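Apart from one protein chain that is not included, each protein chain of the complex appears where it belongs.
Moving on, here comes chain A:
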C-alpha cells in the first residue's frame, strides 16, 4: 500500500522520468499481484482492482457519535478509491482516563467491506503527550491510522479493507505508555446456532438436524460427524442415509434416516463465508424403545395395582354388609353401608332420613 504513494498525480514527465515511473509502476503492479501494466493515462492499479471488486457490496455501520475531521493521509484515499465499491463500516469505542477495564466490541462481518475503527479517549491531561498505537493480535501496525485531537478528546482511526480471512481478527488501539488503555475490536464471521440441548431420538427413526444463521447468508454449508475426536464429513457421497437440504439460504438441514445407536454423538455444521468459516453443533442421542417402555410399564403396573386394591377393598367392605339383605329397604341398607364403610367420619347430616325412609 505504501508503495502507491509515489504514484500520485503524475504530470507530463520527461522521458527518463517517464521510463523510471513506468518501471516503478510495473514493479508495483507485479508486487500487487496484477499481471497487466497499463499506460499512464489512468492509474492502472486502481482500475484493475475496481473492476475486480466491483461486485462486492457496500456496508456502512455508523455508530460513532461525532465525526471528527481528519486530514486524510494519501494512503487512506488511495485505499478508499481502490475499494470504493466496498461498503464502509464504522465502529467506535470510547474510553476515559479513569476506566481501567479494557473495552471490547464484537463486529460481525459477513462479506468483504471497508472497516473504519475509531477509538476516542477522553483525558484531562495533555493530549499530545499520549502515545497511540494499534495492534492486530500481537503484531504492531504501523500505518493506515490517523490521530486527531479535538478539545479534550483524542481520536484515532484505523481503516482496513477486509477482503479475506487474513484481515479478520482482533484489532486493538492503545492509549498511553505506562498506564495503557486498551480498546479492542473483534472482527468475526457471523455465528451459527445449532442446538444447545441434545436431540433425543429412537432407533429406527429419522431425525432432522438444523443449523441456522440469524441474519446472514453463507456461501455454502457442510456437515461433519465426529468419529472419535476427528471430524468426518458426511453427506458428501450422496446416499440415502444422509440428506442435506435447506429451505432458505440462512439455514441447513441434515436428515438422517434409519438411526442406530452408532449415530449417537455430536454433529457439526460449517458455514462458509468469504471471510472465513463458522460452525455450530447439534448433539444427537439415540435411545432404544425399551427406555420409555420400561417407565410406561411401571406406571401401568402401578395403576393396575391401585385399581385392583381399591376395588377389592370395596368388595370386602360390601361383603361385610351383605347380610343386611336387599329388597325394598334400599335406603336403610345404603345407610348401614355408609355407616360401615365410612368409619372415618359420619358427621354427614341425616336430616333426610326421616322423609326418605317414608318411601
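In the analysis below, a residue touches a chain if its C-beta (ideal position, glycine included) is under 8 Å from a C-beta of that chain, and two chains touch if they have at least 3 such contacts; residues count from 1.
Note that in this section contacts and distances are computed from a predicted model.
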Looking at UniProt, which of "AP-3 complex subunit delta-1", "Palmitoyltransferase", "Monocarboxylate transporter 2" or "Ribonuclease P protein subunit p30" names the chain we cannot see? "Monocarboxylate transporter 2"
Contact partner of the left-out chain, one of A:201, A:231 or A:266: A:201
Candidates A:217, A:236 or A:307 - the one touching the absent chain: A:307
Contact with the hidden chain (one of A:160, A:210 or A:271): A:210
Considering the entire assembly, which residues of chain A contact the chain that has been omitted? 197, 199-202, 205, 207-208, 210, 285, 287, 291-293, 295-296, 298-300, 303, 306-307, 310-311, 314, 318, 326, 330-331, 333-334, 337-338, 341-342, 344-356, 358-359
